[in-house]
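Worksheet: the structure to be examined is printed underneath.
All protein chains but one are shown in place.
Right after this comes subunit A.
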Amino acid sequence: MPTVHDWINNPLAVVDGLFAQSNSSPDWEKKVVEYFKEKLKLNDAHTWVPSLNDVPLYYLKPNSLVKFRCMVQDMFDPEFFMGVYETNDLTSNSKVKCGKYKDITVGGQVDFNSRNTVTSERQTFYCVPIPGESQWAKEISFICQARVVPSTSYVPNRHKRSYEEDDEMDTQPQQLKDVRTQSSAESHGNTEPKRQETEAPSHDSSSAHCTSSLDLNFPLPGEKGPACLVKVYEDWDGFKLNDMLEVFGILSVDPALSVIADEREASSLLDPTEVTETVEEQRVHSPPPSLVPRLHMLYAQPLVHNNPLLPSSSEQSYLSSVLGELASVRAELHTYLTHVLMGDSLAAEYLILHLISNVYSRRDVLPLGKFTLNLSGCPHSSPYTEHLYKVIQQLVPSSYRLCMSLHNMNNQRMVPRKDYTANRLVSGTLQLANNTSLFLDETQLEQGQLDATGVRNITALGNLISWQKVDYDFNYHQMEFPCNINVLITSEGRSLLPSDSQVNLRPTLNPPNLEEYLSAVQVAQVPSQFNKYRIYLSGARALNYTISDEITKAVEEDFVEMRKDDPQSMSAEDLHRLLVVARLLSLSHGQNTLSRDGWMKAKQLEALRISRTQQQKSLSGNEP
């Protein structure tokens, strides 16, 4: 039994073993990666690996295999390290050792002049948990895994979770967990008595992560969780900033890694190499490992989405199987959203389209498939937008609500900026992973003066919406980072920001107490229902989509026809929008291709929306 988890508990032994076998032929490195990949593939082995996201760091065994679901927030400079080195003991027996997946050399004096020394290169990424990840996504993805921590006997105790969910989720993993804790207790009971003592689960495990004075550089304010320095050994060019990854790697928390500031100052006088880094830079690049652990990557799985209810690589075959019952789910979701939007079914329709939108391609500078929705006519005084955001948060795996108050606009850092003193990318609220829902609450905006930062922030938001890109500020120049963020704007009148489509909210219900009404709507939904919606939204987004030649012809005909009557009514831009609406509408019904019917429906929908907007215009025009 104990051997089963050796590769999790002591992966370095595996690495060293393979290295020793290799007789210095370089392909041992590949073998190591292969070995772990194989192990992780076997019957859900990856779920046994403890997750940094959930288990507090002090429960994790140093140098064990852990996983971390994260977003690449910054990329540091590549570093050269001793891939292979030789040490001299006092007995002057020299030994050749492998330095890969380690931060510090072990044993004896390193012989720097050895012929066996091999210098290798690796890259460091600064990774943070996926920004704005919804509570439900965290709970679902970590609950069944965190309980089966083989290296410790830590059992997370979550008081936050509602009981219904507990009942739902726990039936199966509970049994698993029991077996697992038992087995781990057996295997480690003797070796780690100390850890057994610390078993008492803390009531507030998440707060333990963030007791730092160190700025962990999370994109969103109020985020919690560990940040991590991930050392990448292979193909680091394949990773991009803001990529979502699930990293499997060896945890390294040697306290010697952190540099104590005053000690440095004393020595820096004599050591000319040490002036290369400022104190700020030191703090960022060598933070205490108890706060920012190092993770030596063995294998990383890029995540297309972070919805834990779907398999991480959403294959079309899986999707089509799930989407069988799609029509009914869609109808239910539509009813639910209609209730939330106070009986406005058109707005609910557009909200669904918005939620499944996705930049699927770019044509030179033009992002295709984005669908920014401006929900105008939101009540100003009541906390309606707040509730609406909560509803969306319940549906999407990651989201963020940005209150566009003057204070926020003038003070918040939205665009990431390069800090050259600390040599890092200081994050901003617009550094978000793909398909994050950004909820811009314009009802919070009041009259007043925008200062330079405010103007810049508005421009950045405008660029984000129009081109789906954020120009990161590198002081001497700007760098463009494409993004894929679903932006929803709620406003009273038409938003000052551009949008792809504006729907004026027209409530048919007028509940006397809005709050009570909304919470009643929420409670009416069974939790399992939510999971269905979540799968639906993520699944519909990932579907393939085509337009047949026949339909293309029909659409062209239609366009010409529409323009014949009144060229003003239908511009090229309108056609753009109509094509996106048609696409999203088809996808939302689970159709892979545009049908004539779908096109007509899209047109009707648009006509309905436009007529409403125009009515609104004439209404408000008459007011003064």
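Some notes on this structure:
Going forward, a contact is a pair of C-beta atoms (placed from the backbone, for glycine too) under 8 Å apart; a residue touches a chain by one contact, two chains touch by 3 or more; residues count from 1.
As a convention for this text, contacts and distances are computed from a predicted model.
Taken from the listed names "Glutathione S-transferase", "DNA replication licensing factor MCM4", "Cell cycle checkpoint protein RAD1" or "Septin", the protein name that UniProt assigns to the chain not shown is "DNA replication licensing factor MCM4". The missing chain, though absent from the display, is touched by one residue of A:Trp7, A:Trp28 or A:Phe81; that residue is A:Phe81.
Although one chain is not drawn, the whole complex shows that of A:Glu121, A:Glu515 or A:Asp597 it is A:Glu121 that touches it.
Counting over the whole complex, subunit A has residues 74-75, 77-82, 85, 99, 102-106, 108-110, 112-115, 117-121, 237, 239-242, 256-257, 263, 267, 270-273, 275-276, 361-366, 368, 418, 420-421, 423, 425, 455, 459, 466-467, 474-477, 479-482, 545-547, 552, 555-556, 558-560, 563-564, 567, 571-573, 575-576, 579-580, 583 touching the chain that is not drawn.
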